[in-house]
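Complex shown without one protein chain; remaining protein chains in place.
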Amino acid sequence: MAMVCLSDFEAYAKKYLPKFAWDFFAAGADDCNTRDENILAYKRIHFRPRMLRDVSVMDIRTKLLGTEISFPVGIAPTGFHQLAWPDGEKSTARAAKAMHTCYIASTYSTCTLEEISAAAPGGFRWFQLYIHRNRAVSQELVQRAEALGFQGLVLTADLPYTGKRRDDVRNGFCLPPHMKLKNLEGAFEVCKMNPSFHSLLDPSVTWNDIYWLQSLTHLPIIIKGILTKEDAELAVRHGVQGIIVSNHGGRQLDGAPATIDALIEVVEAVQGRVEVYLDGGIRKGSDILKALALGAKCVFIGRPALWGLAYKGEEGLQDVLRILQDEFRLSMALAG
Amino acid sequence: MAMVCLSDFEAYAKKYLPKFAWDFFAAGADDCNTRDENILAYKRIHFRPRMLRDVSVMDIRTKLLGTEISFPVGIAPTGFHQLAWPDGEKSTARAAKAMHTCYIASTYSTCTLEEISAAAPGGFRWFQLYIHRNRAVSQELVQRAEALGFQGLVLTADLPYTGKRRDDVRNGFCLPPHMKLKNLEGAFEVCKMNPSFHSLLDPSVTWNDIYWLQSLTHLPIIIKGILTKEDAELAVRHGVQGIIVSNHGGRQLDGAPATIDALIEVVEAVQGRVEVYLDGGIRKGSDILKALALGAKCVFIGRPALWGLAYKGEEGLQDVLRILQDEFRLSMALAG
Amino acid sequence: MAMVCLSDFEAYAKKYLPKFAWDFFAAGADDCNTRDENILAYKRIHFRPRMLRDVSVMDIRTKLLGTEISFPVGIAPTGFHQLAWPDGEKSTARAAKAMHTCYIASTYSTCTLEEISAAAPGGFRWFQLYIHRNRAVSQELVQRAEALGFQGLVLTADLPYTGKRRDDVRNGFCLPPHMKLKNLEGAFEVCKMNPSFHSLLDPSVTWNDIYWLQSLTHLPIIIKGILTKEDAELAVRHGVQGIIVSNHGGRQLDGAPATIDALIEVVEAVQGRVEVYLDGGIRKGSDILKALALGAKCVFIGRPALWGLAYKGEEGLQDVLRILQDEFRLSMALAG
Partner (left out) sequence: MAMVCLSDFEAYAKKYLPKFAWDFFAAGADDCNTRDENILAYKRIHFRPRMLRDVSVMDIRTKLLGTEISFPVGIAPTGFHQLAWPDGEKSTARAAKAMHTCYIASTYSTCTLEEISAAAPGGFRWFQLYIHRNRAVSQELVQRAEALGFQGLVLTADLPYTGKRRDDVRNGFCLPPHMKLKNLEGAFEVCKMNPSFHSLLDPSVTWNDIYWLQSLTHLPIIIKGILTKEDAELAVRHGVQGIIVSNHGGRQLDGAPATIDALIEVVEAVQGRVEVYLDGGIRKGSDILKALALGAKCVFIGRPALWGLAYKGEEGLQDVLRILQDEFRLSMALAG
């Protein structure tokens, strides 16, 4: 089976992953309208391609908050990589480093931050944070990440509670016995993902907690989950360095807009004061180009990274990134 | 089979109800365009979700004409609950009371108003009225309802004649021998639902009959079936206390607008002078939130209540309401 | 099999008619986009239904150029009724008379005008005319029709050449040996429908030929096939008495607009100076009401009449008309 485009990796993952794991990665909230819209919305956007421009040399590198990456695609934070590949987040870290891009490691990793760092020393990484009711847990995570050389803190803002993903409820989703939420070991007795686990998160977090985070760390703060100009304005005013336009892959509020649609108003509101990124629905190189044309500095991939891992671990993820890189470069050339 | 969302109850009801009963509950007029539009219209409405708001405590209670209910979902009037569950409307009344919400009992109940009252004493109930050619029948029903403690009178305005539901015609729909339109016993010789039964209703009813109703009772009058700003204005002028934006579940005029679309102009016309509710197409918590965001004080569920009854009587209906309550609370949190 | 709605007759006709005949009646030009749009366009039009109006008595009669019909649905001109039922147009004439409506007999009838007249004496009929290269043929037809008591002349304007109906080409469509274009017997040696037959029609007909027709007859002239305001204006200026907005059932120019969409601009252009009718896509009572609400005085049915004939001859056609009548009356009541 030739792996020609990202759909091939999707088909592979669907075929070879255990059903409960595939369902967990694929899940969207409720009827999955937002999850599907993330992809469909790109079809409604057309290029105005320009011809006869010299496209013999193209520079597709970019910088995230000053750090260069090889092309404008990073790895979005997703949990439980060991469900996709035995080495889990260690493989993800190695692939991201090999491809010279940014990997946002999730609080819900099945490897410790220390293991992730050791697996790919010197890699460009950000750390994704959920704020727990027990603030000491969150504080400790932030400080471990900073100490380990993570270069940014990504605060997920759209999960005060977990969205309702029907298949996960039906499957009674929980981690297999040999996997743990390793970064939270010690903090909580049961380091297992299960329906009650998310209730350890604090639904009372507000914009003021950005100040609290700033007091804990020198790392730049990127806020993830913004979908409106009003919240974009608030984010800028509270001193974040970046915004990830995201609807959590359509896994939280079904009925939220497609991210590529929300991007437009966020970019307009932000007026270049902070960097704006996007995740959700990126499946081919032209999607990346559309997001950049509409003002994103970079996009992040979630599910496609997991499909790559499911295919062949770090090699598979590199394949996914390489395909996107080639397609992106080609789209740029063809669009002039 | 796990009952995770309302579609699960629908599938159950379709599988286990007798075909003629399923067809009757599911029926829409003609090509069922309006019935289906009621649901599809929600997909076209997107949230503008806000982040980092304190959603740790949420109050989802509301009041209908001054009476508190636990969350903004009531039971719309539908007929023949014994087709779904042996205890019929008695179960419905018990479930509504247990969930602290409002149940609108139909003229076409298969239990008497007295049985319904006795089954759940003290429950919050409204009575739905059709006006018969023989006005004495209607008058007697209104006065029985008032005497029994029903707290509101819901006048159905969109059924001068019954809509054409093709499957009912094909099935020759009528009630089984052991069921009766019990509230009309004595009033009519044949208390059976059949094609000619509806001809006992009065198609000459006009707005002036609102005054007649007001002369019969002290109960507040809620008018059900309004879809235009013109009729909303007339309703307010004739002194009703509430409006239910409804197209009778798409069972009457095929080609009528989806209720969530009609809601907007009704709310704008009413300008808060009376309470506005909606039924039709509510299938998940985010639908409720959309209706409320567009100005409804509360929504009512019709078919989903019947699916709940078909599943496990009052327990099943409570399950349906509890799922909607959880989903609504979650949607509110996730939308900020 | 209960015949509840027009689709039931369609299914019957598809099942029991010979394939070549079904294909001929069902055919649309090219990809059948316009044929299908005729029906789909109604779905995009929503009512604004009004409530609490006295709908106990409704008068659904109307007049076509002064002659009363029982409800605003007539029989559009279609050819070759013997393909649907042995008695052919004689049955059509009897059904139309029984239902007190107007039947537009086609030039391409398989019964003579005389047979049609004799079958239902005193019926309200118009005669549909194609103008032949040999004008004497057309003149003779017009004068026979007038002499026989036909009350109007319907000039088809949209068939200078026949549209390309792929299935007819594939089937090598022609009439069976025992059927003839009886009205043209004597005029042409071969009274058989075949690919070359239509070449007897005159593609050089222009608006001036309206004057020629007017010189031949005292009958009012109705022009069929108008789809634009420009042509509607020309029709009025040339002194026609009525306009049928039609795209020939989508059988001529694929890509022409749906008739219900074209109706709006024609009605606006005509400003009541002549009567405007419509054919194409009428499948249920609410379609009729939509067309009337948008300015049509009456609609005509083509294929549904043939399905009725195919079901049970004149009885079947009466069934079709009666269903439409009931549905139309109900839609009127429900829309207030």
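Quick notes on this one:
For reference, chains read A, B and C in written order, and residue numbers begin at 1 within each chain.
Just so we're on the same page, contacts are C-beta pairs under 8 Å (C-beta built on N, C-alpha and C of every residue); 3 or more make two chains touch, one makes a residue touch a chain.
Everything numeric here is computed off the predicted structure, so don't read it as measured data.
Among the chains on display, the ones the left-out chain touches in the entire complex are A, C. The omitted chain makes contact with just one of the residues A:R48, A:H178 or A:H218: A:R48.
Taking the complete complex into account, C:G225 is the one of C:G79, C:G123, C:G152 or C:G225 that touches the chain left out. Set against the missing chain, the residues C:H100, C:R166 or C:R273 yield one that touches it, C:R166. Interface with the hidden chain, as seen from subunit A, comprises residues 2, 4-5, 42-43, 45-57, 284, 286, 290, 326-327, 330-331, 333-335.
Counting the whole complex, the residues of subunit C in touch with the unshown chain are 30-31, 33, 157-158, 160-161, 163-164, 166, 169-170, 202-207, 209-210, 223, 225-228, 230-231, 234, 247, 252-257.
In this section, only the chains that are shown with their structure count from here on.
Contact topology of the protein chains: linear, an open path with no closing contact. In this view the innermost chain, defined by its CA centroid being closest to the centroid of all protein CA atoms, is B.
Look at the contact of subunit B with subunit C and you find different residues on each copy: under half of the numbers used there are shared.
Centre-to-centre, using mean CA coordinates, subunit A is 61 Å away from subunit C.
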